[in-house]
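With one protein chain held back, the other chains of the complex are shown just where they sit.
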Amino acid sequence: MTELLRADNLTRHFKIGGTLSRRTLHAVDDVSFSIGEREIVALAGESGSGKSTVARLLARLYKPTGGQVLFEGKPISAIRSRRDKLRYSGQVPMVFQDPFSSTNPVFRVSHGVLRVLKLHRPELSARERQAEAQRVFEVVGLGADMLQRYPHELSGGQRQRVGFAQALATKPKLILADEPVSMLDVSIRIGLLNLMTKLRDSEGVSILYITHDIASARYVADRLIVMYAGQIAEVGPIEDVLAGPKHPYTQLLLSAVPDPKAPPPSAAALAAAVGERGEPPKVIDPVPGCRFLPRCPVSTDICGKVTPELRVLTATREIAGAAAAAGEVAVATDEATREVACHVAQSGVDVKAFS
Amino acid sequence: MRFLRAIRRNGKATTGAILLAVFVLLAMFPGLFAHKDPNAEIYPRNLGPSAQHLFGTTGLGQDLYAQAVYGTRQVLVIAFAAGLFTTLIAAAVGVAAAYLGGTWDGTLNLLTDVLLVIPLFPLLIVIAAYVHNSGTVVLIAVLTFTGWSYTARQLRSQALSLRNRDFLAAAKARGERAIYIIAVEILPTMSSLLVAAFLTNALYAVLFASSLQFVGLGDPNANSWGTMLYWAQNNEALQAGYYLQALVPGAAIALLGAAFALLNYAFDEITNPALRPVRGRQRTRRLAGLSRA
Partner (left out) sequence: MLEVSGLTVEYATQNGTVRAVDDVSFTVGRGEFLGIVGESGCGKSTLLFGIAQLLSPPARITAGSVTFAGKNLVAMTDKQLAAIRWRNLSVVMQSAMNALNPVKSVGAQFADALRAHGVSSRKPIVARSAEVLRMVGIDPVHLKSYPHQLSGGMRQRAMIAMALLFTPDLVIMDEPTSALDVVAQRSLMVQIKELQRELGFAIIFVTHDMSLVSHFSDNLLVMYAGQIAEIGGTRQIFASPLHPYSRGLLEAFPGIRGPKVPLKGIPGAPPDLSVIPNGCRFLPRCPLKKDECAITQPALVERDGVAVRCLLYVPESLGAAQ
């Protein structure tokens, strides 16, 4: 699969405290990943994990403190001229989380789409712009008559579709969707998740789907990136990761997702859960060492001294190799790479931290 | 529009609107209401109210009623012009400071604060006294220059609270320029606050302009309520018992000020839904939606 976007050691720090303080908040630290064409990558994590900051770094709303982002092979920090900036924001648009504040209440919902078209595709005439606005509205499942409505006349789900329509108007390559369904009712979410898969399949758009809901990530995404405290904990094809999570945090996350169809947890599992009260840390002036250490039941000495790096799990290749030798279908292609940032997992131990 | 509906709905605002409409009519067609020349000093002096002179005459022999009616125009022109320009400058400075942030915010804030700290009335007096041509235009300019800082602060706070709304981030993300965002995306959403600011500034313009004229810093030959007060003072009207010479312009100023203040109630309502009248008429569908996170 051709690589569309790549982040290398992306880092973003924020200065906090008064003008005299020298404390920095490490929102994103040394994050590296890639997104290919026609794929949906889920970036999952809790609040404070840095996932929204990553999105904003990719959207060029923030400048990185370190590392770089390459889009189609070229660094986005080199984008200087207004024309190039416009072009990038057209190729990599963002869809926001809050349907109630992402549209300007004073204008009709067509306003955003028409402005986008005016700015990014100046070659179109006014009539062509109208036609294109109708087209994208239809692609996202809104009738063309919706164009004349005001935001307060639309439901939350419809407003989110307007957000996607705006993103589509520029024929983008990659849509950055920052928790697009979190604020919608459960029965409406599926509609938008289906829209995203449709966009990937029929419009050929890649999507970076940022969420804290692993179940919805599974429903739409091809690959999963799990973030914790500003760093990547685990990466891999989503079915593989969910079937066999390697990082203790991923295991914790999965165990905490309520699954109505699963049987009720045993008394022992519940008792264990009562003890687990930790929350992701705010990473201010961190020291070396794994950031999940305070909550990890399987930590070793080195976890407190050396910050784990994201590495490909050699075990995957070995397993794939053994499977091939036995005549079974191997899955060891590039896309099937599993990466984990955990000393214990990298040492080959089969981690079983949370059931 | 929202504004008209809000005015109709609120009793105080309706009263204010009617009052203002009356004054506007007086200003536009003074000849319809007063048939005597306000400047003619031909009548007997210091007369009390009568059939020929509704409010009596001044110490110089002018008809008080005619003066009051013809004086409306200058006052309204000053009120609207100063109110408008003050609000425009305040909006430009305040919203730009809030949206652009950083050094822009710092510099504009400094400018605003400096003007804010200087006591307004003494500044007005000093400037007005220094500028020898004390015509209407100068008055408006002086009022505008000294008055915009307070509103700028207010509008900046409001714009700051809007700054994190996603539709602004969306506008920036799609490539809009900052000027466009301020003018087209932010200001329209603040429209009720801007109108309220305009009304407040108009009110203060009336009061300050009249005060300046009262102390003699306006053109004493101009037709205005403030100058009427000036001449009444000159004439020692209150001491001598010619109360109407001071009361009439005073009441006119008070009524116009009240009109602006009453109208303002309607806009408080728009910007702060909690102040809306509870009996029966409320947009509560939103309450149901608010139960969602």
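Miscellaneous remarks
Each chain carries a letter (A and B) given by its place in the written order, and its residues are counted from 1.
The criterion applied here is as follows: contacts are C-beta pairs under 8 Å (C-beta built on N, C-alpha and C of every residue); 3 or more make two chains touch, one makes a residue touch a chain.
Treat the numbers as computed from the prediction; the structure is a model and nothing was measured.
Checked against the hidden chain, the listed residues A:Glu128, A:Asp185, A:Asp201 or A:Asp285 yield one contact partner: A:Asp185.
Of the candidate positions A:Ile16, A:Ala126, A:Ala256 or A:Val306, contact with the hidden chain is made by A:Ala256. Where subunit A meets the omitted chain, the residues involved are 46-47, 155-157, 185-191, 193-194, 212-216, 218-219, 239, 242, 252-254, 256-262, 264-265, 270, 273-274, 276-280.
FYI, only the chains that are shown with their structure count from here on.
Centre-to-centre separation between subunit A and subunit B, using Cα means, comes to 52 Å.
Touching subunit A in their complex are the following residues of subunit B: 165-167, 169-176, 185, 188-189, 191, 292-293. Touching subunit B in their complex are the following residues of subunit A: 59, 61, 82, 85-86, 89-90, 93-94, 96-98, 101-107, 112, 115-116, 119-120, 156, 163, 166, 183, 185.
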